[in-house]
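What you see is the complex with one protein chain gone and the rest in place.
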Amino acid sequence: MIPAAFEYFAPKNLDEALRLVERHGDEAKLLAGGHSLLPLMKLRLSAPRYVIDIGRIRALHGVREEDGRLVIGALTTHHDVESSELVRQRCLLLAEAAAEIGDVQVRNRGTVGGSLAHADPAADYPAAMLALEAEIVATSSGGSRAIPAGEFFVDLLTTQLRPDEILTEVRVPVAGRRSGGAYRKLHQPASGFALVGVAARVRLGEGEKIESVAIGMTGVAAHAYRAATAEQALAGKKPGAKLLGEAAGRVTEGVDTLGDMHGSAGYRRAVATVYARRALEAAIARAGGKTA
Amino acid sequence: MAEIKWPSAANRGLIGKSISRIDGPWKSSGRAKYTYDQGPAGMLYAKLVTSPYAHAKVTAIDTSRAERLPGVRAIHIFTAVGKEVNWEGHEVVGVAADTEELAEDAARLIRVEYDPQPYLVADTDAQHAGPGRFREMSPRKTGDPEQALQQADVTSEGTYGQPVITHCCHEAHGSVAEWKGDELYVWISTQNVSGLSNEYASALNIPATNVHVDCQVMGGGFGSKFAADSWGVAAAAMARKAGRPVKLMLDREVELLSAGCRPSLHAKIRVGAKRDGTLIAWDSESWGTAGMSGGGVPQLPYIIQVPNSGHRHTSIFTNIGPARAWRAPNHPQMCFLTMAALDDLAAKLNMDSLDFFLKNVGLTGERAGVYKQQMLMAADMIGWKQKWHSRGDKTPGHIKRGLGLSFHTWAGGGHMGYCRTTIHPDGSVEVATGSQDLGTGTRTVIGIVAAETLGLPLDAVRVEIGNNKYPPDGASGGSTTVGGVSSSTRTSATTALNELFAKAAPSLGTTADKLEAVGGQIRVIGDPSKSIPWKKACAKLGTTPIVAMGQRNFSLISSGVGGVQMAEVAVDIDTGIVRMEKMVAVQDCGLIIDMKTAMSQVYGACIMGTCYALYEEKIMDQQTGTCLNPNMEFYKLSGLDDIGDITVHMMTEDSYQDRGVIGLGEPPVISPGAAISNAVANAIGVRVPELPITPDRVLAALGKGGLV
Partner (left out) sequence: MTKELIRLKVNGETHELAIAPNKLLLDVLREDLGLTGSKRGCDDSSCGCCTVLIDGMPMLSCVALATSYQDAEITTVEGLARDGELDPVQEAFMSWGGAQCGFCTPGFLMTTHALLEKNPDPTLDQVREALASNICRCTGYTQIYESVLAAAQKIREKRKNEIAISK
């Protein structure tokens, strides 16, 4: 399988890249790690007239801490995220999600920005970004805008990004004390995609009660979502096995659950509960200072 | 004069030792050239247009747009207008062009019109398949199963099954064909180097003498690569048309759709035993499919001859890719159904499965003693008695463990074949046979046998295989290759050696029958001081090498082996995920030529078996008539992290090895499905009746009862 022919650009900096997307917009695809785009192009499900390879834009690589937030360049690879000491210390959930993606070869090349922009319904980052209440920064020649993760994912393979924009970075608020997060995932055994992926973030408050909680779900529906009713069930309460079990049982409430050859909708709902409980347990243990 | 028999255990310098593959250096350096790697000058690439329908009549083919594309050199029609395609992926048109990309583009420009016909792709029984879609096999009956079931103290009834799976060879099927005048040269990934000339000859109307086949290394076959196939012939036909070499390798999708289905097998089974566990009744009604030819020809029960037993089988015709032999045809399916049904009966009897199978081992016939010995050995290796619990692990928590066992047989033997040994006057030696090495170690085995026979180190023998210019050898199927090539090699090498003895005898003041070849010397038996070095002996040949032929030799081979496997699994009853934690395999295969490659076969078989037990299924969609997972993204094969500890024990006592060489490729792949399924039932307390044991099936089974 070979991609259809295209015209190739390899801009060296963001300005050059922005000029290219402005000019070619709808007919162009941005190439980063290529692990989402190239398989589609090989199958000819995608045959862009122009490919703009942004891999050489150094400024979009790397992780830094800025104003209480982790700023992750769009071209940072999954491997860089999972092995970054900074990410592991500040946001273990995100490192865990990165480590669960695909396999070693894919993580060495695939990028944060590429995965988010592709918005596969079974990708790992979307759940993490939702739970972390991250902002996704889209840049065009007119300037940048920060899109809350909660608004970014619109539908199957569809995001808020416009054709003239480039996803340039992700900003993740760094959790304070008494906070913990975890990502737990059931892999589709062959592809490694999430049959169910659950990102849970919890902050404990007075009397060990749950002060705030966010649960991001992926693999379960057409796009990643926040499990709002489960979050409500937990907020302000003291965590215990019974409460966690009840809340976990609600993570697919009101959701049109996917059912396919990898798992029926019923199976996905059943394991979503299991993985939500496991993610919450780990997040709470971490928030309480215990390692899990 | 050396007799043609195997050396005694004490006199084996190489045979039976653990020896590395002689082609290891090629394979580890990237130098090994597979069919896929061939690229003769001017080579074209070919691609296929295949049917998107499960069943249809081809009503029109328009290749004109493709033909107008610059660089398109040949078109081949597989399925002419008016003919039918019988499965999704069925080849219709082939096109060869200057580059692979161009061939893909050209294939996309070819328009085929179809008249869709009714189809069946669902794996279902005769009643649901409908009229004209099945064939009933003649029923078999021994004793009176119905009456015996009535009389049994305990009975068990269940429906068990496993789906169609595929071979998924890493190197897809295909070939590179090149003509030099009227002579056809093909590199082809094949299990049948010597057997392809006639297929090419009759399809292309040339004498078989003009067909030259080469396959030095290949990326797996597993029973699916015995023929040139329509696409092999098409590559040659397009090469002739274009006047340039053509490479046609199947794309992964077409390989999974068309290049081989292992038949499914399902059965309703009723079994009965006396209170003490003595098995007295079996009745089964089975059905299965693998394409338009129906399914396999199963015989149930497997191995165990239940005194009163009845079996009826219906073969279902479906519009999926055709059946091809898959490592141990029919056996894994028959084994799983039998062992699962009997293990369920043992559970109802409240018996330890091992005790139950030991109690009934006499029903296995001539190999009862072998199985008993192997079962006890395997039980010891896995710690059966220490770990065994009755159905349903009562340990708290969501991880449940369990044990299961199974046993199997396979004929093996040795296929017909010839080998030629050449001893040159300079002392160098070549053994040649038109056999093939699927990765199993054939090349190495031939080298070991020749070197052992001639008293030389392994690297002193040059082994030539994989080309039909060498003496013909049988296809590699049915675990008959090592039996075939080891006996033909031993025979030809012995014959050649005897000729050399005759030349050397006078200088040692003796006769040929008093000589032996050991450690690079020709010496007088019983008097090692009287010897001459190999090279010096060979120098006596003058200018004429010794050339000796040998063929498959029944005095060196045998058939029929037994094996027992036990599995330990851990099941997460919250998620349904099953992990194979440990397997032990005890296997008999007669005389072992190379312990290392023999054990590789058993390790690999345990893993391949784990793979079909837990993951593999060709998933068909009756609504669209298509396969949902014709790719490796969703056709799951196990990876290194899916595999637990495996311990292999080969039976090497004299009583086994004295039987001669038997062959080993198939037998160890038969039992894993049954052993793992039984272990899962033991862990979670209920049977997951279908393979593969996917997480959703585990949860579904638990929903009907069990621990949660």
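All chains are identified by letter, namely A and B, in their written order; residue positions are counted from 1 within each chain.
Heads up, the rule we're going with is that a contact is a pair of C-beta atoms (placed from the backbone, for glycine too) under 8 Å apart; a residue touches a chain by one contact, two chains touch by 3 or more.
Note that the coordinates shown come from a computational prediction; the quantities given were computed from them, not determined experimentally.
Visitor: Write out, one label after another, the shown chains that touch the chain missing from the document.
Guide: The omitted chain makes contact with A, B across the full complex.
Visitor: Per the definition of touch given earlier, which of A:S191, A:T218 or A:T252 contacts the omitted chain?
Guide: Hidden-chain contact among the options goes to A:S191.
Visitor: Considering the complete complex, identify which of B:A10, B:A41 or B:L640 is in touch with the unshown chain.
Guide: Final answer for the missing-chain contact: B:L640.
Visitor: Touching residues of chain A against the unshown chain: what are they?
Guide: Looking at chain A, the ones touching the missing chain are residues 1-8, 10, 31, 34-35, 38-39, 41-42, 51, 53, 55-56, 79, 102-106, 108-109, 190-192.
Visitor: Spell out the interface residues on chain B facing the chain that's missing from view.
Guide: 20-21, 23-34, 36-37, 39, 100-101, 168-171, 217-220, 222, 251-252, 438-441, 596-597, 600, 603-605, 607-608, 611, 631-633, 637-641, 643, 646
Quick note on the criterion: only the chains that are shown with their structure count from here on.
Visitor: Inside the complex, what are the residues of chain A that reach chain B?
Guide: Residues in contact with chain B: 1-2, 5, 44, 186, 188-191, 261-264, 267, 270-271, 274-275.
Visitor: For chain B, which residues are in contact with chain A within the complex?
Guide: Contact set of chain B toward chain A: 100-101, 104, 108, 251, 574-577, 615, 619, 628-629, 632-637, 642, 695-696, 699.
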